[in-house]
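Heads up, this is only part of the complex; the chains shown haven't been moved.
Naming follows writing order (A and B), and every chain is counted from residue 1.
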Amino acid sequence: MNHIRPLPSYLVHRYHGWKATTWTENRVWYRRLADEGQRPRAMVISCCDSRVHVTSIFGADSGEFFIHRNIANLVPPYSPDGEHHGTSATVEFAVTTLKVAHIIIVGHSLCGGVKGCHDMCTGQAPELEEKSSFVGRWMDLLRPGFERVKDKPEDQRLRALEKESVLVSLENLMTFPFVREAVEADELTLHGLWTDIGAGGLEQYDPASGAFVPL
Amino acid sequence: MNHIRPLPSYLVHRYHGWKATTWTENRVWYRRLADEGQRPRAMVISCCDSRVHVTSIFGADSGEFFIHRNIANLVPPYSPDGEHHGTSATVEFAVTTLKVAHIIIVGHSLCGGVKGCHDMCTGQAPELEEKSSFVGRWMDLLRPGFERVKDKPEDQRLRALEKESVLVSLENLMTFPFVREAVEADELTLHGLWTDIGAGGLEQYDPASGAFVPL
């Protein structure tokens, strides 16, 4: 594997700084987390986007959140066909092994994946419709959301679709038997959030009004 | 969707605190990141484990890292079969759209997913061998790594398998044509790390010695 390279040294320096400060301050707790295992209260599913940091937004301690990040914070529907379903594996592990009390889906403004879905569904991105496009096939998961927003005025459609990425995931979560059972046994609650990167806003889905409402 | 609940209030409080402090300190930059888009230098693929935080370890600024987190930081082999491949979609987006300069795979000690793979491969976890086990099917990706470490003494095997989760991902990355092309064009470099949660250690894979070496 001669294509593997040393880490850039500015990251090595920063790591040593972290080791000498943050790690040292927290070492007793980190050792307990190592000895006793993690016990996160919540699972968070958010986007890979470099501008979205739920640990920062929620001041999360080490050990608090089990975090899955993928393109556009999507959860596929339950499909136990024996294939590699990375996202479904994270949900299964969180709910059946870690027994998290909450699953929080976090969508965000300016999502490149959602934009890709929008362009694909409106015929502006034929390359995403190719069988070989992983991003395209992944964003197919959001097509049911696109169907619900496609008649909105163009200037509202993208934002609406970003929020649909949260709602579709929440719907799909409930197709997993172990999720539904945990929810029905009141051992798990589900939450839908959407964050505005530029404005630092945070809205949550309110089922009563069927809308996202600022916190 | 009456199973959707309001966010626990302690998280709402923390969000408001973040908005009043961290967001306020960084608001000008966050707005520019919103207006001009992200330009992350690196993609990081790490585990969902609540005890692993690469942004903390590397003092990363918002906008620095595009982060995918899944069980055991695994990348599957290239398989353009038209199915939903969430991880492959993140790699495709990072390399072909964002054109990141680095992909950094970060494994870690005490990985529950790796432990599951080990138990499954040694016959101690028949439930993971079921077709319906998403975790089991996902961890199948690490079987080639298990084959390479299975003859090690039992007390070294698990740690060796954790490091194999990094190496298998690095190998699989090179099966993606767009990754291989970017590496060969010297537009992308790959890096393999493994972190010890309790001790705060960080090791990187050194291809010359074929071993992980402390930073």
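What we mean here is this: a residue touches a chain if its C-beta (ideal position, glycine included) is under 8 Å from a C-beta of that chain, and two chains touch if they have at least 3 such contacts.
Owing to the predicted nature of the structure, the values given are computational and were not obtained by experimental measurement.
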One sequence, 2 chains in place: how many copies belong to the entire complex? 4
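Keep this in mind: only the chains that are shown with their structure count from here on.
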How big is the rotation, 0 to 180°, that puts the C-alpha atoms of chain A on those of chain B, in steps of 5? 180
With centres defined as the mean C-alpha position, give me the chain A-chain B separation in Å. 14
In the complex formed with chain A, which residues of chain B make contact? 1-8, 11-12, 14-19, 22-23, 27, 30-31, 33-35, 37-38, 40, 43, 48-51, 53, 55-59, 62-71, 74, 76, 80-94, 97, 102, 104, 109-110, 112-113, 131-135, 137-141, 167, 170-171, 174, 183, 189-193, 197-200, 202, 204-207, 215
